[in-house]
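Every protein chain but one is kept in place in this view of the complex.
Lettered A and B in written order, each chain numbered from 1.
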Amino acid sequence: MKKKSFLEKAAAVPHFVWMILFIVAPLLFVIYFAFTDSNGAFTFDNILNLSSYGDIFLMSVLFAFIATVVCLLIGYPLAFFMSRLKPSAQKVFVLLLMLPMWISLLIRTYSLLAMLDNGGLLNSLLNAIGLPTVKIVGTRGAVILGMVYDFLPYMVLPIYTTLSKLDVRYFEAAEDLGCSSVMTVFKVALPLSKSGIISGITMVFVPSISTFYISQKLGGGRFDLIGDTIERQFLMNNNKNVGAAISLVMMILILISVAVMNRFGDDDGGELIV
Amino acid sequence: MKVLSKIYMALIFALLYAPIIVLVLFSFNRAGSFTNYSGFSFYWYRELFRDSTAIDALKNSLILAVSSAAAATLIGTLAAYGISRMKNKYVKAAVKSVTNIPMMNPDIVTGVSMMLLFAAASSIPFLVVEMGFWTMLIAHITFNLPYVILSVLPKFSQMDKHLTEAALDLGCTPSQTFLKVELPFIMPGVISGFMLGFTLSLDDFVISHFVSSSDFKTLPLYVYNQTAHEVKFSMYALCALMVFAILILMIVVNFVGGGKTDGKVKKKKKKTA
Partner (left out) sequence: MMKKIVSLALAAIVVLCVLVSCTPSTGGTVTLYVYNWGEYISDGSEDSLDSNAEFEKYCNGNERIQQLTGGKKVKVSYSTYASNEDLYAKLESKAVSYDVVVPSDYMVSRLAKEGLIQKIDVSKIANYENIDEKFKNLYYDENNEYSVPYTYGTVGIIYNTKKVEPKDVIDKSWSLMWNENYSGNILQFNNPRDAFGTAHFYQGTSSNSTNPDDWKNAQELLKKQKAIVQGYVMDEIFNKMKSGSAAVGVYYAGDFFTMYEDNEDLDFYYPKEGTNVFVDALCVPSNSKNPELALEYINFMLSEDIAIANAEAICYASPNKLVYENEDYKEAMAELHENAIDILYGYDDTKMEYFHDLPDDTRDLMNTLWEELKIENEKGYAIYIICAVILAAAIVIVVITVVKKKKKARSY
């Protein structure tokens, strides 16, 4: 066995230093603040008092869950149809799907708000043809709608990627063996695109559960999610300790669920994107 | 079935694009309102170029995106090289999972943790830490790193070991081998890592929100500040310009490179990582 050269040994060192300084250390600070009070004394109070935030956690999980399910239900057929198109058409649609991702999420959310607000475009159109105003902004539905609208491409792209790599002959074989087209989807496409679905779910669920901009704008500040609470603790109430405790709990919840999901998808050896 | 699927796709894309199209159309509305239309005009485009804060913010965004992506690419490529040479399986796995933390973590937690770090660092005497360009650069490099490593690392494992061995046998030093044999091979990964970092950094709002100051404001922060009051329609004009730029880029790319879809799929897969 030959010795490692200097380059081989030293190459990753800057990254290690960086990792320790800017990934590990900040997380240690989160833990430190979560377990101390404002004077720096050790305490469990921050964590124990989180029970009053139970509803917020529940709401956020529920909102994110619903948004993820809706994204999956809308996005899977879309990805499937896209993967069945001619290659040149596929390319166009992939680009069309990526374009919204290049526009700032803030702007997309805000233009959605401008459309749906009580005095917005949609309602002025409705009023013009004599229909009553539909109140959308400031409801739970608006928050979920915002999540779905903003994160749908993140669901479709990974699913499409795995589907487009599948051999068309699988489907032909299934149909030859007497599967209906619906059956083909359930028996062939769905199991084979599991890894795409899982990374899609992760990519929608994580930003949805931690968002604060969408709930602020579309929910009118009435439905606080975890993200809003964290942001308020840090930037307005100036209560780093409680903020850190909430962040810590959220982080642990998310890392666990991502790990479980990955384990879930790993059993068929599917390649993971996240 | 065929027809149904076409209708379905058209419907979803129409919904996805409705706000964007509205935004582009109304950026030409002189009245600066979504509800009343007072005629076609480039007024808001002129306003945009007169708004020095917006232009500064755009400039800042570009500076930050380029420098953070470049730094992350440099550190990340070296790291990928080092990681690919690691013998100990467990160390390797540990390094990889720590590297991936900023990618798995919600942005808000990364932002908050960075903010706590900088706040703590600023209380150390002799160490002047002020939120601004440098704190943002550090934060952006940190969240770009895993994406760079993720695009470069597979290239190292795809590489034929015999190539490097041959180079070494023929008298290359390890660093020469790296530069002459390995680097050209992993180049596509390096470039896509850079591009990915550039895009992510350009688009990032949440992390910047926690580690920035008014000193150095990027475009997303500027937009956020505006949406807290009223969005000037010059912002929509900027968006419309971006949409046009991306569309043109896409059309050009589509016309220039016909045929193969192979590369496209790969690139997109990276993007979604």
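Quick note on the criterion: a residue touches a chain if its C-beta (ideal position, glycine included) is under 8 Å from a C-beta of that chain, and two chains touch if they have at least 3 such contacts.
Source: prediction; values computed, not measured.
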Among A:Gly75, A:Pro100, A:Gly120 or A:Gly227, exactly one should touch the missing chain; which is it? A:Gly120
In the full complex, which bits of subunit B touch the chain not displayed? Write them out. 33-35, 53, 59, 62-63, 66, 118-119, 122, 129-132, 188, 191-192, 195, 198, 213-215, 217, 225, 228-230, 249, 252-253, 256-257, 259-264, 266-267
Tell me which stretches of subunit A touch the chain missing from the display. 52-53, 55-56, 58-59, 61-62, 65, 117-120, 135, 137-138, 217, 219-224, 228-229, 232, 234-239, 264, 267
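Throughout what follows, only the chains that are shown with their structure count from here on.
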Measuring from the mean C-alpha position of subunit A to the mean C-alpha position of subunit B, what distance in angstrom results? 17
So in the complex, which bits of subunit A are touching subunit B? 4-16, 18-19, 22-27, 29-30, 33, 74, 77-78, 81-82, 84, 87, 90-96, 98-100, 102-108, 110-112, 114-115, 119-121, 124, 149, 152-154, 157-158, 161, 164-165, 181, 199, 203, 206-207, 209-210, 212-213, 217, 227, 230-231, 234-235, 240, 243-244, 247, 250-251, 254-255, 258, 273-274
Counting only contacts in the complex, subunit B reaches subunit A at residues 1, 5-6, 8-9, 12-13, 15-20, 22-23, 34-35, 75-76, 78-79, 81-83, 85-86, 95, 98-99, 101-110, 112-117, 119-120, 138-139, 141-142, 145, 149, 173-175, 178, 199, 203, 205-206, 209-210, 219-220, 223-224, 227, 231, 235-236, 239, 242-243, 246-247, 250, 254, 261, 264-265, 268-269, 271-273
